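Missing here: one protein chain of the complex. Every other protein chain is in place.
And now, chain A:
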């Protein structure tokens, strides 16, 4: 079957979604199913002295730490937060117990009658307090991770430098706000627990539930249900609630359904790490950045979760797209008594790229030179080394991409026109960002931890089923993987089957994270298809392949040296804004983007990722404000935490300019996360252009802008 891999096809999952018959977790009904609601900590840090429960009606029960037959710690990277609080609580919203029963209203009534007696401990509510904690939440220094990367010779760079510039950059929380809230159902039958749920990583949940119950692997089965968005939010958190419903099902011997309300979901589930990033650059008389010192501090919240890897990704991206040969960057993930920070599309990179893109612009302005010329003269080229000393092996198209975006957006003409407009009080501006995203797990993760396996099964009628643990959560993975198999096997797409994964049927091909599904798993699907093709004449064939670390790459995980990623995707964004001179409200008038993703497996799916990612990035930069006070999230409802609406976005004009990657399927590289990374700095730079001020913090809020404008800083 000959077809161009990039040409868009109809997505198989869409008709059922439009017709309202796709089954999400809330649409599942099991016989005698019970419901659960969570009793949560109202204290940021306390010892639980006592819990007084009301007399429970027949058929209702409490499930808590005493009902965890295995280890009461969620296996994420380390054995981490407890499934149910064990004597202490470390953040507001931490789960203590489930109330389980038939009628949701009775459950609510029971919940409202439970009295928890706390002995308060002084909470750590900021990273500053966390770095000087007398009573640490974690370890001795209260950091879940404290890393340093370095390369080159900083002493010499400092000596040779003519200019030094230092800046501090700050980013806030961001809530994933997948439209389908978190939800899972646990079922116990004949000695085996099955968990159904809205998830990104079936095997993460499986591993966590096995440890929670102390069950052998064959006694735990995870089934992904149609998932209404994830964006990272359903990477780690489902392991926690998966264990909880497993314990509840085991105790009641009935199916137990736990689905969050939105307000609860916003308040207690993981979010993007707030960051504070200090960068100090050493520049010579030719405006080359000789060296950089960086200090990255992430607010990790009460438990470590995925913070160590988020931090690594932020550190490795700290120099952005610039070739800085001498570098020392320290990164710390600080424990605080707040909601746990976790995975969100970009995974540390949005924070780092905001910082470096603003930093480079500010250096140029400080030195009185043209920012574009300055940035382009320091830009990475093929053969340069990354922050960890890894080699950029492939051609880097950034200069061409920048030129294309400048042309698409008429950037130069606009800059001139806006200068004139400003004279009559019209505040328009345009900003441009450059960024990359490394495909797949950071460092040796794919080689040492995931070791992904992919299986294809062909039946006697010539249908081929793709068996992987990666999920379709809206991003189009099902269609993308099917296309790769069909194209490789040269059979019609209709012959390739992709079902939602069920761990009883699929091997562990790893989680649906890190933009790895196309570039890593897709490549394995391609390799398996090639093997299957050789045996096509057999009636029923099963082939399995496993990830092999590509030759010539190198990673030392103790020293953080070598190739942090085996492929890089690149992006350039321009954003045009108009600032209201009275209210400082910002309107986005245009967005232009060019991406290098190796090749598009399906242009329409790619466009969907680009549009969605950019708008999430613009939300992050502008209206998605989330703050905490005394450890409590202040924006706990969808009326307080607002995401962009159709009114907030202009048409997004995007193009691809691709350098195919030899290690990806049909040349494809990572896509999903890349699209979010560059929007925030482009937006902030556009506002800087409009107002002539310096912006060091996102989200950029009108009230802050007003202060900056009035105070001149």
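By our rule, a residue touches a chain if its C-beta (ideal position, glycine included) is under 8 Å from a C-beta of that chain, and two chains touch if they have at least 3 such contacts; residues count from 1.
As a working rule, contacts and distances are computed from a predicted model.
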According to its UniProt record, the missing chain among "Carbon-monoxide dehydrogenase small subunit", "ATP synthase subunit a", "Carbohydrate ABC transporter permease" or "Yip1-like protein" is "Carbon-monoxide dehydrogenase small subunit"
The one residue from A:652, A:670, A:685 or A:708 touching the chain left out of view is A:652
Where A:228, A:320 or A:452 are the choices, the one touching the absent chain is A:228
The one of A:76, A:184, A:615 or A:708 in touch with the missing chain is A:615
Among the options A:50, A:582, A:639 or A:710, the absent chain makes contact with A:639
Touching the hidden chain, out of A:310, A:473 or A:574, is A:473
Answer key for A:26, A:152 or A:581 versus the chain not shown reads A:26
Omitted-chain footprint on chain A covers residues 8, 10-11, 13-22, 24, 26-27, 176-181, 226-229, 231, 261-263, 473-476, 604-605, 607-608, 611-616, 637-639, 643-647, 649, 651-652
